[in-house]
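One protein chain omitted, others in place.
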Amino acid sequence: MIRDFEYLTPKTLKEALTLWDKYGDEAKIIAGGQSLLVLMRQGLVAPKYLIDIKGISELNYVKPDAKVGLRIGALTTHRTIEKSPLVRKGFAVLAEMENRLASIQTRNWGTIGGNICHADPAGDPAPVLISLKATLTTASLKGERNMAVEDFSLDYFETALEPGELLIEIQVPAAPPHTGTAYTKFNIIQSDLATVGVAVSITLGSGDGICQDIRIALGAAAPTAMRVKKAEAAVKGKKITENLLKEAGEIASTEVEPISDIVASEEYRRELVRVLVNRVGKEALARAKRA
Amino acid sequence: MLMEGKFTLKAPIQEVWDFLLKPETLASCIPGAEKMEAIDDKTYESVVKQKVGPISVKFKFTTKITEVDPPRHLKAVGQGADIAKAGTFSQETTVDLTEISKNEVEVSYSSNVSLVGRLATFGERIMRAKAKSVGEEFTRNLQEKLKSRTTG
Partner (left out) sequence: MKKELKFTVNGQPYEIYIKPKTLLSEALRDHLGLTGTKRGCNSSSCGACTVVLNGMAVKSCSILALQANGGEVMTVEGLARGTELHPLQKAFLDHGSFQCGFCTSGMLMSSKALLDENPKPTKEQIKEGIDGNICRCTGYNSIIRALTGVVKGEYKEEK
């Protein structure tokens, strides 16, 4: 049962920040509500004030940027990103990830900012954004802060947002030449949360097949989306062979800290990591060669 | 969910035992415990507050020492209901002391915690992960409490 709350609908970011600063602990922010309402309906979250920011159109956009690459407003829906020609052309892995996220109904109303701020370790966007070296901007009445998406989630469902702060934008840099990025997740049924999610981004040196840079980011394998840096280090600077990717998978499976739950055991999740890092790595490599 | 472990303390076994026997020792190790009140020499009531992301819980918790075999074995059980009626939390902890020398004792513990109710069903994904870290914090607190009481 949802408990009664006072409902506030700021029209601008400034209004929203003022309300958020004013009501602080007693308030919750709602955008699409696709994560929050599920908890509120069970009485697990019961704020006194609900600040609805879904209508703040100034935060709903997908824009190219000469310097940054791609700028996505925090209130952009998953479906908008999935269908955006701009995203499909230059950042296809983002559209592919959004296509695997929940179901169409959820994607039509839920926002990428809401997803990142909910900080579910099984979330799809975070590993992909981390593999793409994405950054984000937060705002409060005091000003703005920037940080890597990698540093945003601190723990299960906890972010680096400070009181009075809202996430306002995500920036995705354009990929350097010879870069390929791929994402997949293992789930029990279509539209389910990830049992394990894997994103790999590989940048090759021109013509020599040497891995100039690699990022491997996992979802649902630790308290937050995480990079497996030892696995990355095993590949970076070397010529990528089938064995090398297999090795990366083995190392990654030892770096993660998955939990056992009703869906899968810790051991099974480690095995999924071992196999999927290899598999997604292969796909990323193939894309890097084509790029 | 079961948490087990052991550690060594440089203290005489009787001193560690006497300290453990005080119900407030175990009650105060529960992460988020505040407002503790002794009901009798074996029972303690506390309010436990915890937060995981958007979910905040406040349990009214009772800890009771049920088994004693001085100075070696102790068992305590605890139960708490969430003030918002979202779930009940129970724990069963046994602590065993083994004398290594006159001034050294091995403490081995086993703690079984469980959560029932809406928090467990709908909050499962969120709470389960947290339960692991709360359990770890509990045992860390126990270790620190025993160390700080029995040194010097």
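The first chain written gets the first letter, and so on, giving A and B; residue counts start at 1 in each chain.
Please note the rule applied: a contact is a pair of C-beta atoms (placed from the backbone, for glycine too) under 8 Å apart; a residue touches a chain by one contact, two chains touch by 3 or more.
Values in this document were obtained by computation on a predicted structure and should not be read as measured data.
Every visible chain touched by the undisplayed chain in the complete complex is listed here: A.
Take chain A: the residues that touch the chain left off the picture are 2-7, 9, 30, 33-34, 37-38, 41, 50, 52, 54, 79, 102-106, 108-109, 190-191.
Following the convention adopted for this analysis, only the chains that are shown with their structure count from here on.
For this pair, chain A with chain B, the centres built from the Cα atoms lie 36 Å apart.
Chain A contributes residues 28, 36, 38-39, 42-46, 118-122, 156-158, 193, 223, 259, 261-262 to its touches with chain B in the complex. Considering their complex, residues 52-56, 84-86, 118-119, 122-126, 128-130, 132 of chain B touch chain A.
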